[in-house]
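Every protein chain but one is kept in place in this view of the complex.
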């Protein structure tokens, strides 16, 4: 059975190497906590917060996917080298237009060596 | 041979229907005119400027792709309904880190009924 | 936390509607049980076995992904209507070249209404 790695609070992690490993692989969702129905709403998915993943040809963040619950909204693939082969936080901003009562945003990031990583979900109230 | 539709200046187009058709299918690149080598640089691809494309299940903007010259940097696919099935300009912001002397940005948008459309290219000086 | 639906043996399921629902959403991997290192090896991912999923504009199999363990090998996206809007088992054959001692193949299928579904994994011995 395939493993989906879940983001956890790295402040509760002892070892620096492990904090780095977990943080740089985890997608973080940045957006307002409320949205307006029928209006464009920006959602940013950033890989890592305090640490950044390498952008090497054989080891890079290949994609991020944004979901509302189980429903995929958008999926971005990246070519290695897009970040100059530097350790920079991959950052993508999607525009969505919510129509229901709330959004349950969750993101996946995919590393070509360490698989799928899932963000902490973010609930957005839609007015 | 497959047709790649090229964005043109709609101010030179007579008919409103044709202006609308061309504009809403054309990707437009929005970014600064200069970038700093080794630093993150935001590039926004927006579909349409004065008009917006439908977001219907059988007729929507399925993807945008960002290139530097002939080299693909990133590719985003969208699920129909992401824009609430409304006419809203699909907008995605990518982060890239330039390393050379200049960028020759060009974007493709893909409509599920009207094929591939190419943006006006944008040259960015990298310092 | 996002749900990854796992394929199960539908013969152990009582209700016909549930058998249909599970089967048509599950990817099945079809390939030889042994492969030769350095030689092309065909792997087919077929959605459903006894039942087939609809190919409607607002409800279709949008993609299949093939993994070796946690590592993504290939990802195919489908436009709705590719199967003539009929209930036909989506079938894609990938070619891979194994180099190690074994493959742990697993596939994901994605339905635009019912999310991600994971296949029964298939182990292939590489000689």
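Think of it as A, B and C in the order they're written, each chain with its own count starting at 1.
Everything below uses one rule, namely that a contact is a pair of C-beta atoms (placed from the backbone, for glycine too) under 8 Å apart; a residue touches a chain by one contact, two chains touch by 3 or more.
Since the structure is predicted, the reported quantities are computational estimates derived from the model, not experimental observations.
For the chain missing from the display, the contacting residue among C:10, C:29 or C:73 is C:73, taking the whole complex into account. Of the options B:19, B:72 or B:87, the residue whose C-beta touches the omitted chain is B:72. In the full complex, chain A touches the hidden chain at residues 57-58, 62, 77, 79-81, 112. For chain B, the list of residues touching the undisplayed chain reads 1-4, 6, 62, 67, 69-72, 106, 108, 110, 112-116, 118, 121. Against the chain not displayed here, chain C makes contact via residues 37-38, 40, 44, 55, 71-79, 82-86, 88, 90-99.
Note that in this section only the chains that are shown with their structure count from here on.
Averaging Cα coordinates per chain and for the whole protein, the chain whose average falls nearest the overall one is A.
Of all chain pairs, the one linked by the most C-beta contacts is A-B. At the far end from chain C, in terms of centres built from Cα atoms, lies B.
Between the CA-based centres of chain A and chain B the separation comes to 23 Å, rounded to the whole angstrom. Chain contacts: chain C has residues 62, 112 touching two or more partner chains.
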